[in-house]
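All protein chains but one are shown in place.
As written, the chains take the letters A and B, and residue 1 is the first residue of each chain.
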Amino acid sequence: MIGIEAVILTIITASTPLLLAAIGELVVERSGVLNLGVEGMMVMGAVCGFIATYYSGSLILGVVAAILAGVLMSLLFGLLTQTFVTNQMATGLALTILCLGLSGLVGEPFTGLPGAKLPALYIPYLTDIPYIGKIIFGQDALVYLSLILVFFVQYVLFRTRVGLIIRAVGDSHVSAHALGYNVVRVRYLCIMFGGACAGLAGGYLSLAYTPQWIENMTSGRGWIALALVVFATWMPRRILFGAYLFGTVWIMGLYVQGIGLGIPSQLLSALPYIVTIIALVIISRNKQLTKLNTPACLGQQFVPDR
Amino acid sequence: MKITLEKRAMASNFMTYASPIIAIGLTVVIGGIIFLLAGYNPLNALYYYFVDPVMSLWSIEEVVVKATPLVLIGAGLAICFSANIWNIGAEGQLTMGALAGAFIPVMFTDWQSPIGLVLMLLMGVGGGAAWAAIAAFLKNRFNVNEILTSLMLVYVAQYILDWFVRGPWRDPKGFNFPKSVDFEGWQLLPTYGDGRMHIGAIIAVIVVVILAIMMSRSMKGFEIKAIGNSRRAGAFAGFSYKSMTWFCFLLSGALAGLAGIIEVAGPAGHLQPTISPGYGFTAIIVAFLGRLNPIGVLMAGVLLAISYLGGDGAQMELGVSAKTAQVFQGMLLFLILACDTLIRYKIKFSVSQKSTEGALV
Partner (left out) sequence: MVSLKKIAAIFAVSMLSTTAMAADKLKVGFVYVGPVGDHGWSYQHDQGRQAVEAAHGDLVETFFVEKVAEGPDAERVIERMARKGAGVIFTTSFGYMDSTLKVAKKFPKIKFEHATGYKQSDNVASYSARFYEGRYIIGQIAAKESKSGVAGYIGSFPIPEVVRGINAFMLGAQSVNPDFKLKVVWVNSWFDPGKEADAAKVLIGQGVDVITQHTDSTAPLQIAEQNGAKGFGQASDMASFAPKAQMTAIVDDWAPYYVARVKAVLDGTWKSGNTWDGIKPGMVSMTDYVNMADDTKVMAKATEAAISSGAKHVFSGPIYNQAGELMVKEGATLDDGALAGMDWYVKGVEQ
């Protein structure tokens, strides 16, 4: 029984950074912008979060620094894609290249130094409940934050005026512009929100997941986050499901090996990706569902002509 | 201050040529400042990045070797992206091309014939195209976003290759290390001179020329651009988006697969768990740097290859870390992308007056 509890706890930590990064990118894409630089913003968040905590000793400052780093990098993306209307795919890829290099450079003196770890919540009695106590009441703050964010984004996107504007801008920037909304400004703000979430996801890696800085420590998680957004057909609650599904398949691959069934480890490692593709097929088959939710202007450039 | 863009009536001819020069000029200046801050002599550093790689014959040959896969893949992707179809998984198609092509030398170790080599290349093409076809099929049949399937399939392809190289295709005399048998004779691409420059470079140039002609002179080129500009307008003109998806994926997948088998039968000489240091991804940048134009891709591929070699040189000669090279590359891309804006737009700087529209948000 202890085993299952441990596995669930592992799945939660494995899924949280994916969830954080994906929910941010979801908002960005809802506004009609495709930022492929998630991996880059994450890795900058990881290194800056670690450095800030290392010098200040404060984990809160570390988390703030991670968010700021993500925002700063996303602004660079915003400047190019929104102000200079460059191609979003190319710019996002360039951002990832730049950030992977920059983080390595900035972080060089900090490799191999142990860092502080975000503490887990502890509520007397509640956390001590057998089996479920640690799972429900024993996580670190960012796990709860990631869950709150999902519902917050869901609420804002579909129940508020701000959400309406974001979706309008993503679905038809021309009409939104004609209605008098500042498309570029809305997109800038969404891009910054995405950057903040990606930075936070990176901070989660270097402050909670494996508290240390190592070059390239995101190991492709930013790309998975991007896939999750489409997987979720741009619906926040489905991201929650997707992130945890991916995390579960990922961890079960390791779990099955530990039991020793003799399945090739390459197959188990590839399984999360195969499962994602299959899930994408199942979800995308329903054309109306995807069409309804796909931001129509995703990845398109917009220049207000006035 | 406020920056506004004003669309030019037509792309500026002057800027088409001036923008890359401005971008390179800016890169040199900003790069110089970065090196200065990092404590290096900026002129020295820039020399090693951009000039030194083309100062010796050997080095030029190496630039060609490095540029070959980038150009091959980049040219295919340029066509895809022109049609607004997003194949991001060239890395996986390259891997499957290499795997399929290697079938011949691994299975028929002793077969020495030019036919074998041609067959290898064809199987590489087929392997890449087949892998790309999965994404195209899922897109057309189930409406699955091709960016993600092609990307996810990269990981799957790499694990498949890994399994083959560590399992059934492992060199029996290789002490159980993960590599296939070494290819020999007609299992390798002919080289010229005593360097590593091989026939793949010529293939790449031929591919570029064919694609350039197709894009500028043929109906297919028109169709690609029409669909790329507006899917709906393309449909009115009677062009099918579905068959365009098939065409673009098969073409770019085939070229990526060709690049894969060329790497394996060229400079690598055997299969190993990783055969590409990310060529499939770098080629995306090459495609954009080349403005989605095959000839432009050729030049962009060479430029990127130079910067890779320059990165090696700067590390060796000056001790500039590999990360600096990466930062430098990222910056170059940003600047080139930003300067491209000048081709299509005029930039106006103005002191912003509170606009009524802005107040609403």
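As a convention for this text, a residue touches a chain if its C-beta (ideal position, glycine included) is under 8 Å from a C-beta of that chain, and two chains touch if they have at least 3 such contacts.
Because the structure is predicted, anything quoted here is derived from the model rather than measured.
Chemist: Of the residues listed, B:Phe14, B:Trp58 or B:Tyr192, which one is in contact with the missing chain?
Modeler: Result: among the candidates, B:Trp58 touches the missing chain.
Chemist: Based on the whole complex, identify which of A:Met217, A:Ile239, A:Ile283 or A:Leu298 touches the chain you can't see.
Modeler: A:Met217
Chemist: Spell out, residue by residue, where the missing chain touches chain B.
Modeler: Here the touching residues of chain B are 56, 58-59, 62, 65-66, 159, 162, 166, 175-179, 182, 196, 263, 266-270, 272-275, 277, 309, 312-313, 315-317, 319, 321-323.
Chemist: Tell me, which residues in chain A touch the chain that this view leaves out?
Modeler: Residues in contact with the chain left out: 2-7, 9-10, 13-14, 17, 104, 107-108, 111-114, 117, 205, 209-212, 214-217, 219, 221, 250-251, 254-255, 257-260, 262, 265-266, 269.
Throughout what follows, only the chains that are shown with their structure count from here on.
Chemist: Rounded to the nearest whole Å, what is the centre-to-centre distance of chain A and chain B, using the mean of the C-alpha atoms as each centre?
Modeler: Here chain A and chain B have centroids separated by 27 Å.
Chemist: So in the complex, the part of chain B that touches chain A is made up of which residues?
Modeler: Where chain B meets chain A, its residues are 3, 5, 7, 81, 86, 138, 142-145, 147-149, 151-153, 155-156, 159-160, 162-163, 166-167, 281, 284-285, 288, 321-331, 333-334, 337-338, 340-341, 345, 355-358, 360-361.
Chemist: Residues of chain A touching chain B in their complex?
Modeler: So the residues of chain A in touch with chain B come to 76, 80, 83-87, 89-91, 93-95, 97-102, 104-105, 108, 165, 180-182, 185-186, 215, 220, 223, 226-227, 230-231, 264, 266-267, 269-270, 273-274, 276-277, 280-281, 284-285, 287, 290, 303, 305.
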